[in-house]
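One protein chain is absent from this view; the other protein chains keep their places.
In this document, chain identifiers A, B and C correspond to the written order of the chains, with residue numbering beginning at 1 in each.
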Amino acid sequence: MIESYLRQSPLAHLALAAHGPGSGKPAGVHMAERPFPGLVNLRGPGDNANFHGAFKAAAGYDLPVEAGATAGSANTTALWLGPGEWLILDARGGPKSGPRIAESLRAALAGISAAVTDISESRACIRISGAKARAVLQKGCPLDFHPRHFAQGQCAQSVLARAAILLHMTPDETAADGPAFDVYVARSFAEYTWRWLEDAAREFGVARGER
Amino acid sequence: MTQSFRLPEGGLIDRDRRLGFRFDGRDYMGYAGDTLAAALLANGVHLVGRSFKYHRTRGILSAGAEEPNALIQLGEGARSEPNLRATQIELIDGLEARSQNRWPSLSFDIGAFNNALSRVLPSGFYYKTFMWPASFWMKYEYVIRHAAGLGEAPRGRDPDHYDKTFAHCDVLVVGGGPAGLAAALAAGRAGARVILAEQDSDLGGSLLGTNGTTIDGQPAAQWIAAARAELAAMDQVTVLTRTLAYGYFDHNFIAMVERVTDHLGEKPGHLPRQRLWKLRAKQVVLATGAIERPLVFADNDRPGIMLADACRTYVNRYAVRSGNKAVVFTNNDGGYTAALDMAAAGVNVRAVVDLRANPEGPATERAEAQGLHIMPGSAVVGTSGEKRVKQVRVGRVDPGSGRALAVSETLDCDILAMSGGWSPALHLFSQSRGKVVFDEALGAFVPGDPAQGAHSAGACNGAFGLADCLAQGHAAGRDAAKDAGCKPGRDGARAPEAENHGFLPAQWAWEVPSDKPPGRGGKAFVDFQNDVTANDLRLALREGYHSIEHVKRYTTTGMGTDQGKTSNVNAIGIVAKTMGREIPEVGVTTFRPPYTPVTFGIFAGRDVDGLLDPVRKTPIHSWHEQAGAAFEDVGQWKRPWYFPKPGETMHQAVNREVKAARDSLGIMDATTLGKIDIQGKDTAEFLNRVYTNAWSKLAVGRCRYGLMLNEAGMVIDDGVTARLGENHYLMTTTTGNAAPVLAQLEEFLQTEWPDMEVFVTSVTEQFATVTIAGPNAKPLLRELAADLDLSTEALPHMAIAPGRVAGIDARIARISFTGEMSYEINVPASCGLALWHALMTAGAKYDITPYGTEAMHVLRAEKGFIIVGQETDGSVTPIDLGMDWIVSKKKDFIGKRALSRPDMLKPDRKQLVGLLSENPEEVLPEGAQLVERVLPKPPMPMIGHVSSSYHSPNLGRSIALAMIKGGQARMGQTVLAPLADGTTVTCKVVSPVFLDPEGTRLND
Amino acid sequence: MLVIPCPHCGPRGEIEFSYGGQAHIARPKDPEKVSDAEWADYVFLRDNTKGVFLERWCHVHGCRRWFNVARNTVTYEILAAYDAGAKPPKLDYETQV
Partner (left out) sequence: MTCPEKEGWGTAFEMMPRYSIFSLIRNALSYHEGWPRAWRSPEPKSSYDAIIVGGGGHGLATAYYLAKNHGMTNIAVVERGWIGGGNTGRNTTIVRSNYLWDESAALYEHALKLWEGLSQDLNFNVMFSQRGVLNLAHNQHDLRELSRRINANRLNGVDSEFLSPQEIKALVPIMDLRANGRYPVLGASIQRRGGTARHDAVAWGYARAADALGVDIIQQCPVTGFQVEDGQVRAVETAKGTIQARKVGIVTAGHSSVMAGMAGFRLPVQSLPLQALVSEPIKPVLDTVIMSGAVHAYVSQSDKGELVIGAGVDSYIGYGQRGSLPVTEQTLGAICELFPMFRRMRMLRQWGGIVDVCPDASPILSKTPVGGMYINCGWGTGGFKATPGSGWAFAHTVAKDEPHPLNAAFSLDRFRTGYLIDEHGAAAVAH
C-alpha cells in the first residue's frame, strides 16, 4: 500500500532543488543528497577463512582487510570499518536493497558466527564534490585529505564538526573538476551535517545537485 | 592634517593610495601599507594612550607585535574592539580609532590623579588596605574595578563570522623573515608539503625595516620577491600571510589564526573575518625573529621614547621620521644602525648616548665616520616632557661605583631611541616544552634542546647576523624536510649569502645606572603597560616574594596584553641583580599561548547559532512542527513536549493529552528511544550479565523490562528488550543514554568478555517508532494491520511480532509505559511520517490525540514508573526504587556485588514513594525538599525530595513521586515540604502506584 | 590535541577517541567472593601514574575498537599502542618525568 513516494529520504524535507552557486562564478563545491542507499553492517571473525570464503562465494569478491580499504563488484561495495566489521554498500540503492543484501548475506553466512544488520534507513548520504570539496571537509574533519593520504576508493570513519561520519571517496567519478566524497551520517544528524557543509562551502560557491 | 613627518620618498607604502582615518575624533591621512602607528607618526601624533594603573601618557614604543603602549579601541558599536596594537593595525580607508583608559580625554585625564598618588600605590598596595570597615570592600571594589580595565567591550552581537579548519603539513615554517624564507625554500625544494605562516601583511620580516641590505648580491626587496615567487610556484607550498602561529601544543599541533578580511576596506560577505588553523605538522621550523629591549631608567615611558629598531623601521618601511631631533641611547652596537638610518632620513641625531665605556663594533665605526656625536660611558638619567619627551638628562657612568654621576649634559629632543639588546622570540619554542637557556654573551635566553619536532633558526635562535640567519634557516628547512620523510632535493643545496652584522659587542645593565638612590627621582619602568617599575620589583623581593613567579604575580610584571615581550628579560635581570643571583637561577616565567591575543570568535568558528550543536530530529519532526508542538531538549534531540491547541495553556494541553490516552487514543513519537540490535549465540548470557534480572528463559517473540546498573550498584538505565529470534534481540534504552549504553556494552564485549559471541549494533535511527496508547489502540491497529492477529493469545502484553501496518513493514510490540493497552510500532525510518499520517487519518474517529513528553511523564507517574535521571541521580539502587523483584539473587550481573556493601543495606536509605499533598489542588514543585518537622529557621534536617510531581487529570488531583529516607516504612505518615516562598505543604506518604495497581487496563 | 596511534587505523587525532583509564584491570572472576574493600578497589581505585602509564583508549569515531597505550603522563608522549588483551611491550618505565 505504501507507495515509494511516501518514503522520505533524510533530507527530503529540505526540498533541495538544484541551484547554482549564484553570482555567476563557477561552483567550487557541489552537494547533493543520495537517497536510499542500501547499507548493511557486517560483523564477523576477520581471522576466519570460512567466513571470508562464504562472503566471497556470495558477493563475488574478497572482503577488504586493510584499514580504510574498499572492494566491490558491480552490485555492491564492501567498506572496511574496523577489524571484523564492514559496511556492504549498494550506492544505487532503492528501498529494498538493504534488506535484500542482508538476507542473501545471512543465508550465505549461516552457521558462521557473524552478524548482519540492515542499517540502510539509519544513515543519510551526502555527496560533496568539486575542486574545493577537500577544503570543505578539512574544515570539520581531522583526517588528512591530501591525495597522498586519502585516495580514490578509500573510506574512513571520523568526525565532521560535531557529527560522526563515514567518508567514502568514490572511485567511479573521474576527477574532472575535483574529487567526490560520499559522507554517510546518522539520519538524525543529516540536516545538521548538510547545513554545516553548505555553510562551510559558502566561500567557494556551492551548487546543489550533482555535477 | 598634513603628513609632515612623511619622507618625500622611499618606504614600502603605496603612495598612490591615500587613506583617510580618524583618531580621537580628528581626521588624518595615511597610505596603503601603513600601520595605524606609522600613519599617526607620519602626522606627528605620539601621545596615543594612558597606562593601566597610573594613567601616564604613553606613545608608540615599537613597530610590531611586542607593543605594550599604543593600545587602541577600533571601530564602533558591535564591531568595536579594544586593546588593539596600533603597530599591527593595517590602515584602511575610513578607519575609526580611539585612545582608551582615559576620561574625559586623552590629554586631560582624571585618572592621572593616580600618578600623583603613586607613592602610596606601589605594587600590591591593595592587599594591604581597603580592609576597614569590613563591609566597605564591595564599595572600594566598585571604584577599583572602574579604574581598571583598558578598552571597552564591544556592544551588541558581533555581526562578523569566523571560520576554522584543520590542516596538515610536513613542515610548518613560522616567520617569513630571512630565516623563515630560507627554510621554506629549502623544505619546499626538497618536496615537502610546506606551510609558511607570517603574522605580518608581507613577507620579509625585519628585512622590510632595513635599507641597503643585499642577499645573494641582490637588494633584499628583490630577493624577497624572488623567494615569494618561487614559493608561489610550488604547489606543495602554502604561504599564509596575516597568519599568527599563536600556540604550539602537544604532538606538533599548532594553532594559528589568519586575518582574512580585517585589512580590507570592503569586507566580502562570503569570507570569514578570521580563521583558526588547527595544524598538525610533522616538523616545525621556528623563525620568529627577536624583540628589542628597552632600557630601564627614570621616566623612560614618555611619548617619543621608542625602541631604536622601531625608529629605523618607521624610516625604512614606512618612510616616516619619528621626530625632528633624536637622541639615541644604547648599550650595544646595533643601536647605531638606527642612528645612521635616522640621520640619513634627515633626522637631527643630537647624540648617541652609549653605556659602553669604549663603544666599538662595525655600526659604531660607521657612525663615528659619519661624525655622529657619541657620548661613551654615559647614561640617560632622566627625561622631561608631559605629552612628548622634550629633554633628556645625560650623566657619566662612574666605572668604579657603577653609579651615574651628576648630569653632564641636558639635550633637547623629541625622540629618544633606545636599544637595550635583543631577546629571541622563543615563545613558541618554550610552549612546545623546549627548555630555554641563558646565553651570557647575547644577554638573552635562547632555545635549548627541542622537546618536539622543532627546529629554531635565525634571530629567535640567537643568530643575529643576516648570513647566519639565512644559513640556519636553510639548514633547518632542509633538515625538517628530511625528518618529515622527504628526500633532499638537489637544487636546495646552497644557502643564500649575505653579510653578517650582529648587535654585539654590548654591555648589559638591566637597570641603567642612576644619579639618584633607587626609588627617588623619576620612575624607571620595566613593564610599561602595567606600570611596574624597577623599584616595584625590589619591593616584592624585600617583602619575601622571591620566586620570579611571585614577583610576576605580586607586581603584575609581564601580565599585560603584551605579556612582557619587551619587559620580562629586564625584570629577570633586575631580580637577579637585586638578589645577588645568576639569571639562570632566577629563571623565566612560563610562556603560555597565545603569542599575541586571539579573538574568541575563531574558537567558535562557524559552530554558532543554528550550527552550534546538532539538533537531532525524528523523521516525523516536520509534522510536529506544523502541528505547533512545543519542543523539549532531550540530549541533542528535539522532542515534542506538548501540542497546544490555539489558546490552550501548557497545563490545559497536557491535561487533554493525558485524558485522551486513558479515555480513547493517544499517539506519541517514540523514535528517540535508543535501539540496539544484538545478535550472537551468547546473547542471553550477555543480557544476564548486563541486566539485573534473568534472561535465559525469555521466549522468542517476547519482551522483558530490564534495569542496568554500574559497578557501584547504581541504576544507570532501563528499557525493554525483545527476543526477535533464536540469537537475535532488540534492546531499547532511554533517549539520553542510547550512546553511553551502546558504548558500555561494546566495551564489556571487547575488553571483559572477548570470548562471547555477541554483536551489538545501533539501530536507533533505522526505525521510526510510534506508540499508540489507550482503549482504542487495539481497534485502530486492527484496522491498519489486518493480517496481524492481535488477540491476547497471539500477541499478549510484553510480546512482539512482525507485520505490516498501513502497508509498511513493521515490528509491533505490545508494551506499555502508560499503563494503558498500547503498541509500539517500529517501521523503517523513511516510512515514519507515512505511518504517522496513516494512524492520524484512521484514528480520527477515535479523536486520536498526539501527546508529548510531558503527558507521557504524567501517565507513567500515575502508574509509579520511574524515569532514569529523574527519580534516579546516580545514587539510587534498584532496592531503593522498590524494585527488588527485578534483582536476581542467583546470577552475577554488573553492579551486583556493590549492593551488599554496608551502606547499601542501611534502613535509612532514600526510597521511592508516592506523595499526596493534603490539598489535592496543590502541585508540589519538583525538587521540593521534605522534612519531618519545620523548624523556625535552618538548618532543618531533610529526609528526601520530590522527584516528579504533576496534576493528574485522571485522578483529579495532584500526585508526586519522592525519594525519602526509609520511605517504604513511612507509608501513611505525614511529611512536610517547606517551600522557598515560605509556605509549607503537608503530604502523605503513599504507594507510588496511583492508578490501576492491578494492571487491568493492560488487558482487553 | 594528541595523535593517538590506533593499532587498526593508524595515527588519528585525539577527538576521534574516548579515554578508558588504566589498562589491565580485570573484573573479579567471582565478585561474591571478594571483600568490600577489594570490590571498592576494583571499582574506584586506579593508578594515577606520573610517568609512563598503561591506559585504555577506544577509537569511537573510527574502528570502535578498544586498545591500550603506553603514554607518559607528563610529556604526553606515546611510547606504544597495543591490542586490548595483549601484554604490554617492554618499555623503559623510568623515563624521566
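Throughout what follows, a contact is a pair of C-beta atoms (placed from the backbone, for glycine too) under 8 Å apart; a residue touches a chain by one contact, two chains touch by 3 or more.
These numbers come from a predicted model, not from an experiment.
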Among the displayed chains, the hidden one touches B, C
If the hidden chain were put back, which of B:870, B:919 or B:1003 would touch it? B:870
Missing-chain contact, candidates B:400, B:647 or B:902, resolves to B:902
Touch as defined at the start, partner being the missing chain; which of B:241, B:391 or B:929 qualifies? B:929
Which residues does subunit B use to touch the chain missing from this display? 52, 78-83, 119-120, 122, 125-132, 134, 137-138, 141, 144-146, 148-158, 160, 162, 164, 247, 249-250, 253, 255, 278, 517-520, 535, 538-539, 541-547, 549-550, 553-554, 556, 561, 563, 578-580, 590, 592-594, 597-601, 603-605, 607-610, 612-613, 615, 632-634, 641, 712-714, 869-870, 873-875, 898, 901-904, 925-929, 931, 937-940, 942, 945, 978-980
In the complete complex, the non-displayed chain touches which residues of subunit C? 1-2, 14-15, 18-19, 21, 36-37, 39-41, 43-50, 53, 55, 71, 73-76, 97
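By our rule, only the chains that are shown with their structure count from here on.
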Report the inter-centroid distance (CA atoms only) between subunit A and subunit B in whole Å. 33
Would you mind pulling out the distance in Å between where the CA atoms of subunit B average out and where those of subunit C do? 28
Which positions in subunit C are in touch with at least two other chains? 1, 13, 60, 64-65
For subunit B, residues that touch 2 or more chains besides their own: 166, 278, 280
So in the complex, the part of subunit B that touches subunit C is made up of which residues? 166, 249-251, 253, 278, 280, 433, 451, 711-712, 743, 746-747, 750-752, 754, 892, 896-898, 900-902
Counting only contacts in the complex, subunit A reaches subunit B at residues 1-2, 6-10, 13, 36, 41, 43, 95, 113-123, 135, 138-142, 144, 146, 149, 161-163, 186-189, 191-193, 195-196, 199-200, 202-203
If you look only at subunit B, which of its residues touch subunit A in the complex? 163-168, 193, 270-272, 278, 280, 606-607, 610-611, 613-619, 621-622, 637, 677, 679-681, 757, 759, 761-767, 806-808, 828-834
